[in-house]
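Please read the structure below before turning to the comments.
A single protein chain has been removed from this complex, and every other one stays in its place.
Right after this comes chain A.
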Amino acid sequence: MNRLDHLTRQLEPGDGHAAHGRRPSVVPYVTAGDGGWRSTVEVLHGIEAAGAVAVELGMPHSDPVADGPILQQAAARALRSGFSFADFERCVAQYRSEGGSLGIVAFGYANVLLEAHGRAGLARLERAGVDGIAIADLPFEEASELREAARSLDLGTVFFAAPNTSRARLEALADAATGFVYALARRGTTGRATAIDSTLKDHLALVRAASSHTLLAVGFGLTSRADIDRLRGHCDLAVVGSALVEYVHRERAIGRDVRTAARRFVARLVEPAPS
């Protein structure tokens, strides 16, 4: 049991779910500190107001090798403004103190989420109100320290399944994941559009079969309401990152309120298209 379990309770995982053909729940990704820490708190409130139940909150890194240009630039903007690990904590703590209840998965790279501050850093995140940890460049075989710390801190862990992950590894990484399994919708970095086709659906079926006890998230290149609709019955969670980050950034640049911008963008994704 860990702090991400409320997600599991809300969205029963597994075949039962998929068989009901339920539409996946939208999990927005935002880069923390883009526009300043207060802006991030506002964005979190906007996402919650739109009806999402969880968010992936990205800790910016100077060298985000798994990210495409949009998230690279968002991280660079955040770091240029001096955004630190302590600011990340402060964002989450402030959002919680203002009554925010989204499930929060801290998302980032091994060097900033694990190496630099170690177990003490994870404890700080947990105290601030983080529920789970996802590290893009940490195969589960390298994650024994994370898994141990997460267990004792009650944090959920997320591991990734790629289109070229072997079946044996799928099972092992699903066993290691106490939060959810994050299936990468395609090869490559974040941001570029993804075709939701039979290849992806077959991949998701394989991942689902190996991980029936955990929630299954899909992400990389999802941008629209139609994308989410097309994933109906194939996964529990759908992550939308670059498209949201870019939208909020543009709105901010022309002086618009970011809470409203985030709410509006996410609300459109959360609502199924009229049939």
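The rule is simple: a contact is a pair of C-beta atoms (placed from the backbone, for glycine too) under 8 Å apart; a residue touches a chain by one contact, two chains touch by 3 or more; residues count from 1.
In the analysis below, contacts and distances are computed from a predicted model.
Q: The chain that is not shown, which UniProt protein name from "DNA replication and repair protein RecF", "cysteine desulfurase", "NADH-quinone oxidoreductase subunit L" or "Tryptophan synthase beta chain" does it carry?
A: Its record in UniProt gives the absent chain the protein name "Tryptophan synthase beta chain".
Q: Can you work out which residue in A:Ser25, A:Thr40, A:Thr157 or A:Thr189 touches the chain that's missing from view?
A: Touches the omitted chain: A:Thr189.
Q: If I consider the whole complex, including the chain that's not displayed, which of A:Leu7, A:Leu125, A:Ala161 or A:Leu204 touches that chain?
A: Checking each option in A:Leu7, A:Leu125, A:Ala161 or A:Leu204, the one touching the absent chain turns out to be A:Ala161.
Q: So which of A:Ala52, A:Leu125, A:Leu138 or A:Cys235 would be touching the chain we can't see?
A: Touching the chain that is not displayed is residue A:Leu138.
Q: Which residue numbers on chain A touch the omitted chain?
A: 61-63, 65-66, 68, 72, 76, 79, 84-85, 109-112, 115-117, 136-139, 141-142, 159-166, 168-169, 173, 184, 187-189
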